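Every protein chain of the complex appears in place save one, which is left out.
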Amino acid sequence: MSTAALSAAEAQTVTAARRLARARSVFIGVGRPSTAAILARALYNPRLVLVYESGTIGAKPFHIPLSIGDGELAHTSDLIVSVPEMFNYWITPGRIDVGCLGAAQVDRFANLNSTVIGDYARPKTRLPGAGGAPEIAAGCGEVVVIVAHDRRTLVQRLDFVTTVGHGDGAGARERLGFRGAGPTAVITELGVLEPDPQTRELRLTSVHHGVEVGDAVAATGWELRVAEHVEVIEPPSVDELAALRELSSR
Amino acid sequence: MSTAALSAAEAQTVTAARRLARARSVFIGVGRPSTAAILARALYNPRLVLVYESGTIGAKPFHIPLSIGDGELAHTSDLIVSVPEMFNYWITPGRIDVGCLGAAQVDRFANLNSTVIGDYARPKTRLPGAGGAPEIAAGCGEVVVIVAHDRRTLVQRLDFVTTVGHGDGAGARERLGFRGAGPTAVITELGVLEPDPQTRELRLTSVHHGVEVGDAVAATGWELRVAEHVEVIEPPSVDELAALRELSSR
Amino acid sequence: MRGGARIRRLFGGRACVLIANMAEIVPLREAVAELVRDGDAVALEGFTHLIPFAAGHELIRQGRSELELIRMTPDILYDQLIGVGACRRLVFSYGGNPGVGSLHRFRDAIENGWPRAIEIEEHSHAGMANRYAAGAAHLPCGLLRGYRGTDLVAHTRVAFIQCPFTGEELAVVPALAPDVTVIHAQEADRDGNVQLWGIPGVQKEAVLAADRVLVTVERIVDRIEPRPGGVLIPGWVIDAVALAPGGSQPSYSLDITERDNDFYMRWDAISRDRDAFTSWIDTHVRGKTAVA
Partner (left out) sequence: MRGGARIRRLFGGRACVLIANMAEIVPLREAVAELVRDGDAVALEGFTHLIPFAAGHELIRQGRSELELIRMTPDILYDQLIGVGACRRLVFSYGGNPGVGSLHRFRDAIENGWPRAIEIEEHSHAGMANRYAAGAAHLPCGLLRGYRGTDLVAHTRVAFIQCPFTGEELAVVPALAPDVTVIHAQEADRDGNVQLWGIPGVQKEAVLAADRVLVTVERIVDRIEPRPGGVLIPGWVIDAVALAPGGSQPSYSLDITERDNDFYMRWDAISRDRDAFTSWIDTHVRGKTAVA
């Protein structure tokens, strides 16, 4: 095991993995969500069903995949379905417990932008676009958002609403007819933001070990509300960190 | 080979088989249509793709199947699809050249009843119902109807319109947005009825060898129009009859 | 939410199982007792192939009543359920004995109300298939080109909408959402993952459309080896798996049992007469016990 100091990214990934300790199934893209899910399966939840957008259900990758369609996912999955089947029969009907999503921008109601920075017709930065996110966020049992914690990402106002989290607050999802609970956590490298049960506005509910509440507030692009009791997240244990580093080194 | 006299049913089946000599694909139920299609494949058209409602595409049965889902159809087909895929991706889009249908009643515009004899709510005879017929008749390139020739079957007025053939005549299919040409032949054990190109009303265009035009007219429940030149259908050749009887004896 | 969580509640089991990504493997009698209730809307699917006769017979033995029976092709199995009076309402698209002729108990119920009158709702195959597909997607309805010009329109549940892009009129059918779907498959593993192959019919859709799911299987295997044409259904969308070797006879399970075409032909005579039918049921269904 590497003896390097714990990085903020590692704390973020382990926190996300713990969140999946009791899920039955998780829908993941590549990057940290995928690493977190593979880690959760290895450490806490051997029966966790990993579902990738490419159609692989129940994948058991040994390596962290570069793409959502790597051959290893196909070879190790319980079943592989077509893209229409994936969305129509598995995601939209709410069969997947947790959907993990990233985004370029997140607002205070956990709505997401992955389409464009700047004006749609004359963009400053053209981002990849929606992919599966809108229907994943609408359909999955709950959504965990994994993003960087800075004022460029956590913004006052999205340039484009690609994916509805809690819309304009309490009741918005119900009015739109969405099935799942929506975003239940935004996990950053500083801590965790969770929606207020009443208003659905994100509040800082915990910080990683060594992070000050004020740092998290300062790195947020809106006036971030803070829970009455902000918990300090248990730092990754020796075993968790060893497992994560070993996984990343494969 | 049996030396029994040619039966009317045999003449009917061979006539239907000949009709499939140039088709690329045929959609068939069990009974005479299935026998005709297997015969056509054996005699004239080895590449004929047999499609059964059960989902088997390109079946090559050695025996005449009792049901549309016999194991032999599954074992010999090029591919097997689910029922939703069969209707949505193969039949309705018009990928099948010829659809063969039977019915309890046929009217002068080749509309079909396979639902009920008598009143719907208090039926004299409850028939099996629509099955795939309405969408097969709407979607296939053309439809060949194979029925008994008697006044109980070829009726003035259907008790129930299960399947639209030519509706109320010229233009009806176009108004309903149907793709295929609709019924191009009603093949009976007395001869063949084909729609008039202008009016779409069925006319007697040919009779089997030894059948009088007057017999066919008398056995029809409406005032059957007769083509100017009624052809006499070439009787089954020795080879055709031998093949049919050999097939039936398997 | 199906699979683990529900089955623990229904069948008891270990005290604290938060994660239970599998179907429970239970005896057929117990599975039917727990999963199917009087008055339920029940789909026993299987298109000619893999018809779940063993489970249907167990419904008869347990005396389930007032069922809404859903099935594209009622076949002999629903003829039997109708004949014993278990059916209140039938939803279907083709009620014949394939290759043979009429289903006499189905006809007797509709024509003469014996042993009781039944309500019917009938569709085309395309309509039923799209109703199941909409159910599997948890959509309220499905879209297809169909029904237009037929008398079905006046006698069933179908509506029409205009395509917002082309103006074409299209049929809309309501989704099917059975309380329980029962299917038969060739095999399951010990976690209740299921594989069937051969003609797949509409079974996957019927499973995914239902609130509760029972799968009977020819055999339990240690590990499922995916097959060409295999349809894999994970245990976590299934409530219970029950072992029922031969459980699709007189229908068949490809590569394991053969379709009993003779029985399909003999059924015509058995079912034509009310007394002969009842006597057959008493001897061959009520007089036997569930396999396994």
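We call the chains A, B and C, going by the order they appear; numbering starts again at 1 in every chain.
In this section, contacts are C-beta pairs under 8 Å (C-beta built on N, C-alpha and C of every residue); 3 or more make two chains touch, one makes a residue touch a chain.
These figures come from a predicted structure and were not determined experimentally.
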item: Partner chains on view for the chain not depicted; value: A, B, C
item: Selected from C:Arg71, C:His125, C:Arg145 or C:Lys204 as touching the chain missing from the view; value: C:Arg145
item: Touch with the omitted chain, as defined above, among A:Leu48, A:Ala133, A:Val230 or A:Leu247; value: A:Ala133
item: Contact residue for the chain not shown (choose from C:Pro52, C:Pro174, C:Gly198 or C:Pro234); value: C:Pro174
item: Hidden-chain contact residue, picked from the options A:Thr13, A:Thr56, A:Gln105 or A:Thr220; value: A:Thr56
item: Touching residues on subunit B - with respect to the absent chain; value: 22-25, 45, 47-49, 57-58, 78-79, 88-89, 92-95, 179
item: Contact set of subunit C toward the excluded chain (per top definition); value: 137-145, 157, 159, 161, 163-166, 168, 170, 172, 174, 225-230
item: Residue numbers in subunit A that touch the chain omitted from display; value: 30-31, 53-56, 65-71, 73-75, 80-84, 86-88, 91-92, 115, 120, 123-135, 138-139, 160-164, 167, 172, 176-177
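To be clear about the criterion, only the chains that are shown with their structure count from here on.
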item: Closest chain to the centre of mass proxy, which here is the mean CA position; value: C
item: Geometric centre distance via CA averages, subunit B-subunit A, whole Å; value: 57
item: Chain centre separation in whole Å, for subunit C relative to subunit A (CA means); value: 39
item: Subunit C: positions in contact with at least two other chains; value: 133, 204-205
